[in-house]
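Below is the structure I would like to discuss, written out as structure tokens.
All protein chains of the complex are present and in place, except for one that has been dropped.
So, chain A:
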Amino acid sequence: MLAEFGHFALLLIVATGLGQAVLCSPFWLRVPVHASLQGNPVLLTDAGTITTNGSTGGLPLNSRAHLIMPFGILAMAIIAQAALLHSFIISDFSLPIVAEVSHSSTPLLFRIGAAFTPDGGAMVLWLLMLSLVNVLLTLQLFGPAKSPYAQEDDGTLFKNAMSIMGLLIAVLGVATLIDADPFLRIPVAPLDGRGMNPQSQDILRVLREPFLYVGLAGLAVIHALTLSGLIFKKFDRRIAETLRFWTIASWLSLGAAIAINAYRSYSQQAWGNWWYWDTAENSLLLPWLLTTALLHCRAVLEKTETLKGWTAFLGLSALAVGWFGVYLTRSDLFGSLSETLNKPHDSVALLIGFCVVFAGSYYLFWRRGEELGEPRSFELVSRESSMFINSVMLALIAAVVLIGTIYPLVLRWFDGENITVGGPFYVEVLVPVVVPLLFLMGFAPTLRWRQDEMWLIGRRMKLAAILSVIIILFVSIRFIELSPAPLIGIGLAGWILTASLSDLWARLWRQPDHGESKYRNLQLLGPRYLSMTLAHIGLAIMLAGGAASSIWEEQVVVSARAGQSIQAGPYNLQYEGVALLAGENYATRQATFILYRHALPVTELFPEIRYYPIRGVETREAGIWHGRDGDLHVSVGDRADDGGRIVSVRFLPMMTWVWAGMIMMLIGGTFSILTRIVLRFQKNGVSTS
């Protein structure tokens, strides 16, 4: 019965979303759209009525509607999500969605997790996150700690953004109902479900979904604010300031989803690879790349009010690729690694919604992009330039990844010919773009705004340049047989690291002006600079780890017998044998290894082969040790012909750096957001007291 409440709540989300779209909009219903399109300013008068070009017209604006609607939508979304989760928890197999991906033997945690894996469940989660950010946006714009601009004439602009949010929620709600309605019932329920996809039965895999959809929901807010700015031809510092929280939050959660995904692949695969360039991974990477570009351009917009058109384009495109990625992973045009067992659905409504929303958005961009007006300018050698050029390169990378992802599909459609676009293609094509991108990234933060001089940059970067050349020389002499690609990787990592640190050093030891306190330099750094530096250093560390582990990895595959010891790098693994154990809904062959480092025992590792009887699928869990000099990755296979156990041991030097680098980037983003929130409430507290 609860499922029907959920179904009704889903319908109400669509209705309330449309209500928000209409009631928050200053156009539809109240003023002629043409008046605004002809460039006449639309203003909210004191009497609460809309005027265009001086003449009052339209209905009085119900100024409370935009405050109530989002909370209504959120309540509905919570009800829908709760109803769906309840159906999964009680294993209500009269809902086909439950029967398809769950089973009575699935543990509770994964029955909840399974609710997010099918198309309909993922859409409900996306709607929930959208309604959540919708409320947060309302609070940000009109709440107690409200943006100071909301009361000015920009109030109309921000209300229009809320209206677009309502529209997006309604469109996605309709797509949910048409494509994959999760609350449909069948008259005769099967006795039991088909079981969760064993590949997805993992705590990390379950955690990835909320992060992904919070990120995509944040991109929707960015889209709404950008579009609203385009409509009112006002894409300035105020919008940039409002966008700040959303760009960082989206960047952070998409990054977290990517990191989780990478670690999951790593711990699941026999060979410890963590990126395969498959459709699901690329559709995570695409919005993250564009959000990274947007993050930087937004900062330029806020600081100097330049790059308006390009920032607006990125703001629209980030959601576009995110949405398209969601479509790609669930259409039957492609399967994805983790969902090959699920019956794919064709999400036509999602695609049509995408086409309509973005045809409109880009049309508006095409009409208005030129008219935003930039009061100021900057020189070729300047901070603005470095961020602009780097964001163009990031967008270029995203475009190449997008083409590589959809090209096989298009070719098969036209030609019936099958080709594969895999890792080697991306590496060959992207390296020429990534190298200058990383090089520029090293010294971009040291550049001055507006205008800088080449010789000044040279002087500032002297130390970092010398240090990174020394690193490259050292590595190339020490390891003489090294191929150039990893060497370039390590060199660039050294360059970014030394450049960031030397800049930090220079700022800390700046000669304080007369009368300044000793801690003035520390205060001047500020949370923005610190989080940026942290993220940049994190990227450098990750790059160094990735390059080093690919060069120096050691890999042993043997047929082992109990008691046998296997050498890999500084580690020694002693194989103890395999035990048959029962998991909650699987049987597992768990191997036991004792890990020694220089003859001293470090830990025990338990790689497994799990067998899930419901789906008849085997999965593999590697045993991983994160040591200070690298990862030890061990996985077991079946019996070899000689009666031993196939054991694959990999020592990946500095692999720990990859994970540490990812975590540093995430900490950088989190720090930036937290300080922002704290500062905002502090400021608010001061102003009210």
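The rule is short, and it goes like this: a contact is a pair of C-beta atoms (placed from the backbone, for glycine too) under 8 Å apart; a residue touches a chain by one contact, two chains touch by 3 or more; residues count from 1.
By definition in this document, contacts and distances are computed from a predicted model.
The complex includes a chain that is not drawn, and of the options "HAD family hydrolase", "Phosphate transport system permease protein PstA", "Cytochrome c-type biogenesis protein" or "Tricarballylate utilization 4Fe-4S protein TcuB" the UniProt name matching it is "Cytochrome c-type biogenesis protein".
When the whole complex is considered, the residue among A:78, A:139, A:433 or A:504 that touches the unshown chain is A:433. Among A:11, A:75, A:400 or A:504, only A:400 touches the chain left out of the display. Among the residues A:364, A:482 or A:557, only A:557 touches the chain that is left out of the figure.
From the options A:380, A:485, A:524 or A:579, the residue with contact to the chain not on display is A:380. Note that of A:207, A:392, A:487 or A:530, the residue touching the chain absent from this view is A:392.
The chain not shown here touches chain A at positions 105, 269-271, 273, 276-280, 335-337, 340, 377-378, 380, 388-389, 392-393, 395-396, 399-400, 403-404, 407, 411, 415, 417-425, 428-429, 432-433, 557-559, 580, 582, 584-587, 589, 611, 613, 616, 618, 620, 635, 637-641, 644, 646, 648.
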